[in-house]
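Dropping a structure here in structure tokens format, bear with me for questions.
One chain of protein is taken out of this complex; the other chains stay put.
Right after this comes chain A.
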Amino acid sequence: MTTHSDVNAVNGTSITPGQPAHHDKFPWKHIIGYVLSLILTFAALGLVLSSALPVTVDIVTIVVLAIMQLLVQLLMFMHVTENHGSRTHVMTLLFAFFVAITIVAGSAWIMTFRSSVA
């Protein structure tokens, strides 16, 4: 034979023939997450369109809604609480926080030039 069949045979998947892995459970988590995301998004939109409240209250509420949205995404869709692969989860989340903080703080910082010009 050749050099190619001399390695250990490992079936690439954990599924055995004739038994495709189907999750029979209804994906309630995803449906709830989806509905919650829509509610949170439209709540923020409604807040801006109505403009009944003072701007500061609007902004604080939107930030709170955004953080709730983040939690919904992480818990309902991304399954951060699941155990396997937690090391990758932690590293990805840390990098995500690094990028988020850099972008938000950096943008706020450099946009202050406006007040010094005005």
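Here, a residue touches a chain if its C-beta (ideal position, glycine included) is under 8 Å from a C-beta of that chain, and two chains touch if they have at least 3 such contacts; residues count from 1.
Note that in this section contacts and distances are computed from a predicted model.
Taking the options "Quinol oxidase subunit 1", "Right-handed parallel beta-helix repeat-containing protein", "Ferredoxin" or "PspA-associated domain-containing protein" in turn, only "Quinol oxidase subunit 1" matches the UniProt protein name of the chain that is not displayed.
For chain A, the residues touching the absent chain in the complete assembly are 1-13, 15, 17, 20, 22, 85, 88, 95-96, 98-99, 102-103, 106-107, 109-111, 113-114, 116-117.
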